[in-house]
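A single protein chain has been removed from this complex, and every other one stays in its place.
Take a look at chain A:
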Amino acid sequence: MVSPAIALAFLPLLFTLIIRYRYYFVLFYRAVLVRVVQDFLTGLSREERAFQYVLTHATPGNPDSILDAFDHWCSKVEFISNIGPKKGLVLDRLLRENSPLNVLELGTHCGYSAIRIARSLTIGARLYSVEMDKSNALVAEKAIRLAGFDDDMVELIVSTSEEVIPKLKEEYGVERLDFVFMDHWKRCYLPDLQLLEGSGLLSEGTIILADNVIFPGAPNFLRYVKRSGLYKCHMHRASLEYIRGIKDGMAELIYLGAK
């Protein structure tokens, strides 16, 4: 029988763990508990709730206002892991500096990042956005149209990424990709990158931006990128979207061309 005094001596450890990992607890609460409760209460999915909020609070046809509404909902009401305003600045800067023509986005989710990318694109540029989940894609479609981007500008492809990437060349007539944004399943980063390499869509100077490489993290992806020598890799360190204390980062890869 362990005496109570020894159990009491573990109290500081408990407090330490609680204080040190408080952001993770907050994240757990907001991303899981609140979501389950709200799903049960409203009968709608999280994305639909977000879109309803955006519909009632944002100006249609104004991407900035829609993005703001999304940000507000995600930081104040509930939590959706969009790219967020802070990391979004990096994305905006990269797009503005390179003005890519063909952009591929893996993982549309509810359309936040698609709107963000489309906002900064030049005239004549085209965004292919891939989303696996049908209901999410519906919401994303509505959000994108609400922001005022038509089918020529943003093409939403409802399929899994490993099916879409080999078909991009034939079915969608993409010759080369100038910019790839990855924000889907972290486990799929590496296979999709290898698919992209194999498909010949990457050319020298293509920028690949991968979100959330530190938290939740894509270690295999990073390891591969560093070892392969095909990319110039740069890490943008930031905190996780809408939550301050969790470190996260985006990996910016520049394809150096096949060897």
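Note that in this section a residue touches a chain if its C-beta (ideal position, glycine included) is under 8 Å from a C-beta of that chain, and two chains touch if they have at least 3 such contacts; residues count from 1.
In the analysis below, contacts and distances are computed from a predicted model.
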The complex's invisible chain, by UniProt name, from "Transmembrane channel-like protein", "Origin recognition complex subunit 4", "proteasome endopeptidase complex" or "Large ribosomal subunit protein bL17m": "Transmembrane channel-like protein"
Residue among A:Tyr21, A:Tyr172 or A:Tyr224 that touches the chain left out of view: A:Tyr21
Residue among A:Pro60, A:Gly198, A:Pro216 or A:Gly257 that touches the chain left out of view: A:Pro216
Footprint left on chain A by the chain that the document does not show: 1-3, 5-6, 8-13, 15-16, 19-21, 24, 186, 213-220, 247
